[in-house]
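Notes follow the structure.
Of the protein chains in this complex, all but one are displayed in their positions.
Naming follows writing order (A, B, C and D), and every chain is counted from residue 1.
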Amino acid sequence: MKPLKTLGYVLALPVLLVLLWWASTLGAVNFFVPTPATLVAKFGEVWFGPRFFSDVLPSLGRLLVGVVAAIIIGVVGGVLIGSVKWLRALLEPTLEFFRAIPPPVLVPVLILLMGITDSMKVAVIISGCVWPVLLNTIEGVRAVDGVLSDSAHTYGIDGWARVRYLVLPSASPQIMAGVRQSLSLGLILMVISEMFASSSGLGFTIVQFQRSFAIPEMWSGIVVLGLLGVAMSFIFQWAERNILRWYHGQKEVENAA
Amino acid sequence: MSADALTSGGPVSSAGRDRRQVRKFPVKQVLGLAGILGFLGTWELIPRLGIINERFLPPASEVIVALVRDFGLTAFWIAVVETMTAWFLGLVIAVALAVLLGFVIGSSDFLRKATNSTVEFLRPIPSVALIPLAVLLFGVKIESSLMLITYAAFWQVLIQVLYGVADIDMVANNTAKTYGLGRMARIRYVVFPTALPYLMTGVRLAATVALVLAITAELVIGSPGLGREIALAQSGGAISGMYALVLATGLIGVLINAVMRFIEKKTLSWHSSVRSEVIV
Amino acid sequence: MQPDATPSPSGKTLPEAMLSVRGLKKVYQTDGGDIEAVRNLTFDLRAGELACLVGPSGSGKTTLLKCISGLMAPTEGEVLLDGKRVSGPPKKMAVVFQEYGRSLFPWMRVRENVELPLKNQGVAKAERDRLVDEALEAVGLAHVPRSYPWQLSGGMQQRVAIARAIAYQPEVLLMDEPFAAVDAQTRADLEDLIRTIWKKFGVTVLFVTHDIDESVYLGERVIILSSSPTVVQEDIVIDLPVDRDQLETRSLPRFTELRHHVYEQIQLAKKGHRPAAAGTVSAATTQAAPASRTDVA
Amino acid sequence: MQPDATPSPSGKTLPEAMLSVRGLKKVYQTDGGDIEAVRNLTFDLRAGELACLVGPSGSGKTTLLKCISGLMAPTEGEVLLDGKRVSGPPKKMAVVFQEYGRSLFPWMRVRENVELPLKNQGVAKAERDRLVDEALEAVGLAHVPRSYPWQLSGGMQQRVAIARAIAYQPEVLLMDEPFAAVDAQTRADLEDLIRTIWKKFGVTVLFVTHDIDESVYLGERVIILSSSPTVVQEDIVIDLPVDRDQLETRSLPRFTELRHHVYEQIQLAKKGHRPAAAGTVSAATTQAAPASRTDVA
Partner (left out) sequence: GSGSPSSTGGGSASAGATGGGDLTKVSVGVIPIVDCAPIYLGDKQGFFKDEGLQLDIQTATGGAAIVPGVVSGSFDFAFSNLISVMVAKDKGLDLKFVANGVSTTGEKGNDVGGVVVPAGSSVQSAKDLAGKTVSVNNLSNIGDTTIKSVIEKDGGDPGSLKFVEVAFPDAPAALANKQVDAAWILEPFLSKAVSEGGKIVSSNFVEMSPELDIAGYFTKTDTVKGKAELTAKFTRAMNKSLEYAQAHPQEVRDIVGTYTKIDEATRAKMILPRYRVEFNKDAFKTLGDAAAKYGTLTKAPNAGDLLP
């Protein structure tokens, strides 16, 4: 009963939307908007083949490295910047500066610094998805409850122990919100990183389809991105449930009404 | 903030007995400036020391000169206005939509579960992939940029709002319930203030994403604005000019953040994150 | 006794019963197993009655209050308010929560916190101002209307929560250890305040306290809960004069007697003694068991 | 009196003063203007002394405790601990906060909450386990080590906070209304527990309470604060026998006398009366003004 219900929640709206799409493409044919049937046909044709190993997997590898690195950098940096006021004052404008630079403009500079390599692409991914984690961590760290913080202080819980036992757990709901943002941003940046100075990869393939007007193929690539997004987010939500058990437990019990 | 807060983040040092001094001496701004100067200095050194050839990455000083020259041109300001218009409209639409949907979805367990998979599916779709669709629908006009900006910024805010709504304190909410506050009243008086810090972070994220997207859309599609100027400078080989525009973009980002911080300080003075900065 | 209410304690479900708790049971489900907070509670409160609820820490008083105020669904049994089954927060009921610190909205100033429920009800501005001013005056906080809750001391926060409940002019008032954080003198003043309001408006009050003297001084009736799993241990009528005075009433021999009796019962409860009838009371249809209702005189 | 301490109250800064508060002043800056929470506090606590602090709600007791524990810098004056000026939370000091609900880590179970400070200090596992078990046992919570704080009742949460402080084996123990949310019986047990620990380990205890009986029963000394802006209103030595008993001690005539005296002083404080010396005491150098220290006998 329970898994069935979950499945219902997961599938109901998408099925509804696909039906809607199907109905709206019944009459007119638009070159840029394929019908569901074409899309499904292309999907199998394009992605279940050697392309999976030559393009999809390497991209996923870079994505994973990039996202994990971004999360680590974001959390470590966020804890530092969030707890040390002068550091925050020192760095905030500079960080905001970098945040506002569009990745397509950043890519040439990164190529200059790192060459046309995988690490350049990973750097592009990091450069984009570090921000939600960083900002959320900073905010989460700043918002640690005063009484709790005082308690920790009086018991001599300082330095690393303070981070480990107080700051990180208390900021974790916010950090998780940031991580969730990063995951999808990571996918987007993976595509962007492959738009320049590239010759293979999932993102490259999608862009290439787009440029060569292989529109159904392009959309099938976008569907791949979407499905990856869903998969990543489900894994993430599962992990979050475990990491934030206390938090959800607290909310849930109080919600029991 | 206070002078001794600079040497340690400890609680005592943040007690601010020299508050009056702080007023006179804007430590925070000076530090921020120092950070920016440090960055510019590093940038200056990289080509000067030959780590990267000056031809490809001009030193900061040269770029700043080019930027100052840009400041004298009306064309530059027109481009800035075009970009900022797209940015502002896109952001406002995205935030309005996201807040509305966020509160509706967030306050119903059913909707939250039912929309989860779809939201997760749509979020990672890169705006750039939607360019053909945007141009098809709107041509090379501001509307195309708007669609891309709105699409990208919308998710940032939506997710934050969803998390914020979920963070509501049940004792507070129960109190409101027992005093007969209905659903709407609770959203207004309890849910909204609780979600506000999350929302502000979301808006801050989205504001920059919107800026990035505004520039990118202009860059890739070629609709008028700073992004197109960057593309022009790039394809014309005007490297200093291009970096000057990038610098301008970054400065706009800093400016936007300053404004957002100001708004945040006004609206969130009660929140412990802001509280701990102000009172002490 | 309250002039307009019959003083006679009665075992029957009285027609004028304002609040009926019948066969209430609440089990919390946690990942560490189920916790039975309340086993079986049955009692009635007449309209305009002032009852105090005492019981050991963790005996389920807060749980009971949450069920009565419709914030939590009971596992078994039911709560009737004015004859209607409670399924959500009822109108004209005010609750003062034990966690006063979290029940005030940190984003609103003291005055706004007190004013909000009235504003939400659509009370006119002038009337609202009067009520808020009066309430703040009554709890001794007229001087800080523009402070935020977190700028107040613990006791002051608690008094804001009380002021909010008073200004709301409820028909039923539930209070969960509302005076825990205020000093002795203020506490005495607030006790008298509650009795004044009760007499003036005929509010039905259920008042949780740990202070035995307070329960006897304040209540017309004291309901004692057993330790967990919880049943009603005793239900005592306090036959002190209606007009009470901090010095005089407290020095009455009858006061000392009642006080002693409650104290003994609580000690029994702590030791795990349960009333004879507790096991036999069955949910919903049974009335407040006479066996658990004693006049100590 | 404690056997190893001279009972004579003295106006001089004693060499054995464990805790000295001198000319303490604290002003909160808010956007609505400055709030002077504490005007001028000066008093000493000898090592191993057990003092109770009473005062009207909002008189700055919590503020004082925060200054003593180094969590907040005073606006003027200073706090000396063992002769050294306090500038951050000192070692071997434990504080039980008034807001018990917010002082426990919600992401840790009860046991982990109590264990954390010990673990952080590097106490060995076996020793840690023993201390934690003992502390939980002492506050009557041995049965819920695996619950999360938010699964407990208010009184239970407060007892977890107390257990944490006890297990930590501090040299100085500051407690801010630690028994506010527990029932009368538990309260009595905990009072005795504090006295036992105090006698056994010679801990210096500063205990904030609103309960006048409690302050007299518990303390060797009661410090009464005036209402805001705050100075020391009175400093009373409690000359009851060291071995106290809930029933016996409380029925001593001397107990009633002291109780009455404290009550009167608090009422004076509430009415705004301030001690004659208060205005003349100047910061830092001045010793506890003899005028504000009275033997009531």
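Operating definition for what follows: contacts are C-beta pairs under 8 Å (C-beta built on N, C-alpha and C of every residue); 3 or more make two chains touch, one makes a residue touch a chain.
Note that the coordinates shown come from a computational prediction; the quantities given were computed from them, not determined experimentally.
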Touch with the omitted chain, as defined above, among B:V30, B:L45, B:V65 or B:L137: B:L137
Touch with the omitted chain, as defined above, among A:V167, A:L202 or A:I215: A:I215
Interface with the undisplayed chain - residues on chain A: 31-32, 108, 111-112, 115-116, 196-199, 204, 208, 210-215
Chain B residues that touch the omitted chain in the full complex: 53, 55-56, 69-70, 73, 75-76, 78-79, 131-133, 135-141, 144, 219-222, 224, 228-229, 231-239, 241, 244-245
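Everything that follows uses one rule, which is that only the chains that are shown with their structure count from here on.
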Gap in Å, rounded to a whole number, between the CA centres of chain B and chain A: 17
Where chain D touches two or more other chains, by residue: 28, 30, 70-71, 88-89, 99, 102, 151
Set of chain A residues in contact with two or more other chains: 145, 150, 153, 249, 253-254, 257
Contacting residues of chain A [partner chain B, same complex]: 9-14, 17, 32-33, 83-86, 89-94, 96-105, 109, 112-113, 131-132, 135-136, 139, 142-146, 149-150, 153, 173-174, 176-177, 180-181, 183-188, 191-192, 195, 203, 206-207, 210, 215, 218, 221-222, 225-230, 232-234, 251, 254-255, 257
For the chain B and chain C complex, residues of the former touching the latter: 169, 171-172, 174-175, 177-182, 185, 189-190, 193, 196, 270-271, 275
Complex contacts: residues of chain C adjacent to chain D: 28, 30, 32, 35, 54-58, 60-62, 98-99, 101-102, 146-147, 151-156, 159, 177, 180-187, 210-212, 263, 266-267, 270
